[in-house]
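Note that this is a trimmed complex: some chains were dropped, and none of the rest were shifted.
Naming follows writing order (A, B and C), and every chain is counted from residue 1.
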């Protein structure tokens, strides 16, 4: 624990007078010692950050009392200062050291991973989030196009990070950066080699329904001049340590604007998205639906699907296909505990002001696509003139903007059929 | 006042749901409306920012009470959130608009100018300072060398800003960027054309005493390979709106390091600095000294100097020169109300860990040099291995590190001479 | 002359085996010694280049004889190699030294200046031109926009070089780089700080007739979005040493294309050009015209103009103005000894495929404008779809493409009036 004590004592020095004059040097040293800590020593260091760099409760109480007695501006300022943890200033000084920003983002990643076991570290997490929301302000981010001229260092990150559709090495990536593709990322000037988030788009003729052709490294390159659609088929947050500091919203809209300028013939901007929660929800529904008849129907359907080895999309009868699609439409539109869609991807795009447009049978026939949603995919449409209105309908009134077709499908699902009105059919598994 | 109302209502929109989805666009619009406000409309806007975007006292009180009853982490977080003015988030969203950072820095400049007449705007000032300290963290600043290859846009700023020794146009600037000079500035990535602070150094043989040869556009260019000194003859903060967010300390030390690497033969890093408060202090002392005999002596001296049209340094007898130099040494070392030197330039360099080295008679014979310090200049020495220790001595013990010679001179000044001990002679005019 | 001998002997070394392995170092040394030569030593060095690095006549003769006997490919190659001066390889090796390209361009400048006195140096000139035509191929040049963000080093060159309308310092230049102006230059990668040629354009409403408003540093800035004309009011070759290696043609056309893309509303691309030879030609004509009556008329006119102190354009009667304009049209269209217009600026633009469009009375009232052309200016129009055809008409058939109005004016000039046919009126003073 000697190292931990040394690290903590250096943190105190960094916050002191000395830190003011030798901040950068001292910060670099503290970072080095901190980065050498592991296991229990690291845990003890984080405990130390909580115990020794939090606001002083007595001091807070005095300031709060003074403010209660006289809510003057001066007393407010003193209260503000009393409640700010010294940790925040400590982290600001960390940031002066070489590699400081990166080290702090990485620190939060560690904290997030350990939070379940160390709930008291939430205080550290709160301070880091507070700083990151200020530092990673949209006004400081730089949008960069990523292509085959980009440095290998950055491209390697893309291969490493792509969470939606794993990039299978350099040849796969190369196809995704050809003339009919676009890839953009946000960067922060202090992390020039670290994409924060990136989006991959394909320029196509017609609104794509299926993921596999887009991912095929041997697919023919489309002449971008004849494209009329831009399909966002992957959007990936790269920095776990920045979770909750959201950029995706800004990124998509900025890219829609930029592509619109570069390709005036492209009129449709849409995603081709997974529906990660559908299958899990359907299974749960089959077990917990109160309407006995419908529960039985659903259970039979799920059993049939699960027994079907070679995956529904090929063998599926038109009837099964129809039934499943209607249930998926219902899931996206009405499975909304707490007034938010159950599906996380739906939540993201709908909150951004997109519109639920179309369900695609056999849209993603990968093992994961089948496991998560029986191979169904969905297109969300981004129409810039509508996003603000859509967003407000969603954020204020919990209203999901969807195509008529999708709403019709939801009404025909076995969960609604025969129900006196839609609301009765509504169902929340969890 | 219609524009003011519109601006304030747009600020509310920017803070709302809508702001989340259309932040950048909306922010750009708010900035445009705000920037069109002038006179009373602008005053009303700032008043609106104070009245409508401050914390809710009732809410703060409730959170403070809850915390007092139970100082749990959750209650602390709620209290922190209650005391943070919505203005801060508003300003963070401003920053997403085009030119947002610059507009906020400029806003603070205006606020500072008007603070005396509008003390309530201190709340706005406090929020901006809080943000700027986070945003303009040393870890985000970029040190750039400025030379004749730098863009005219940036060089023009230098001409505009140089506060210490006015740059007299492009030819003057050109001389200051020759091979025997170095100029460095800090930049923030969001303000790529705006130097935040810059320092001008001359590479010389021997420690320079006089400013005028350095400023002479026709002075011969020294071969930098034979230089053994680097003289910092000008350091200028460019952004009034960033007052109090200090960079100078970091800049000088970084430049000392860089020059030391580039020119291993340069061993002395020193300033050639003005002593802006000396003459004013001397006049005041002559009027307010309690020791009558000394007051008389001093008043005679000041009268003699003031009557002397063609400036002391030429005509001055050796005796007068000696007397004045000793008084100046005394001023720098002992005129310290509140334990800080009276002289602002001394305060800056001593707090940075520099050492008071040498006084130079006729060091600055410009009209301003004579008016402020009878033409005296002073060298502060930056020795990197000592700056931390010097800084601590100064910050912790109010001890000024100075050369023996300077301490000797101070002891010989008429304010000390004959005094039983030095402390008795100490004198604070203000 | 020791230095000269040393320089020449180093040239031999550079061409030898040693030069192959230590080319860059040796070349740098030769350049340094060469650059230290002045006066007679330099003359002797150039003489040495002619005497010792020219083809060997005996060798050439043998190769020529062999070729005459048997014009085989092998004999041709041997003859080619025999006639190439070793100087060319020497200069290619010079180019490997630090600053080599610049030194060679500067060498040619010196040679050109001295050619009249040292006609034998034409051999050096021929070699340098041959190399420069290869090295400064359009394919290697980079077009760069010059604006207020450009480095001071390059902007200083513009101030120094502007030959057409002297730039009066930095404030003047700044106006010429405002939002309603464009400045472009060609650069060669080996001379990144040296513009080769630059053109200045103004975005205007309507086709400008007068130079002075464009040059006025206090003229209001036009909103470029409403401009419908781009006026090229200055085009300047910067490198005397590259005389005869022409870029102007490429530059104007490239800029017309680029501006056309950036400002789709700009439909007219035109110059506002001086007519440097008009007045001199008119004086000469008055003395040497064979038609006695016309000579008398012309002499009277010239006498009247020359006597007129306050310049014609103000006082001029409508009749005088008309007469002079008609004569100027005649000058531009028909004063063509050797089938090329007498006026050098006309030759340049017409050879580039421009059209003679309009004469402007009082278009340039500067002292030089009056002295050279009684204040008249002319617009040449660049219409991209026509330039090739215009150029061919000019280059192949010596035909000048001009507006009807200008042709009409020429027909009405006193040199044509009453002549049975135009050709008889044709007149060549020189």
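The rule we apply is simple: contacts are C-beta pairs under 8 Å (C-beta built on N, C-alpha and C of every residue); 3 or more make two chains touch, one makes a residue touch a chain.
For clarity, every value in this text was computed on a predicted model and none was experimentally measured.
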{"item": "Whole-assembly copy number, given 3 chains displayed", "value": "4"}
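Basically, only the chains that are shown with their structure count from here on.
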{"item": "Euclidean distance of C-alpha centroids - chain B vs chain C, Å", "value": "52"}
{"item": "Chain centre separation in whole Å, for chain C relative to chain A (CA means)", "value": "61"}
{"item": "Between chain B and chain A, distance of the C-alpha-averaged centres to the nearest whole Å", "value": "43"}
{"item": "Sites on chain B touched by chain C in the complex", "value": "148-153, 155-156, 169-170, 174, 193"}
{"item": "Parts of chain B lying in touch with chain A, wherever the complex brings them together", "value": "17-18, 20-24, 55, 57, 60-61, 64-65, 67-68, 71, 73, 76-77, 79-80, 83-84, 92, 95-97, 100-101, 120, 122-123, 126, 131, 133-135, 137-140, 142, 189-190, 249-250, 254, 351-353, 387-388, 391-392, 395-396"}
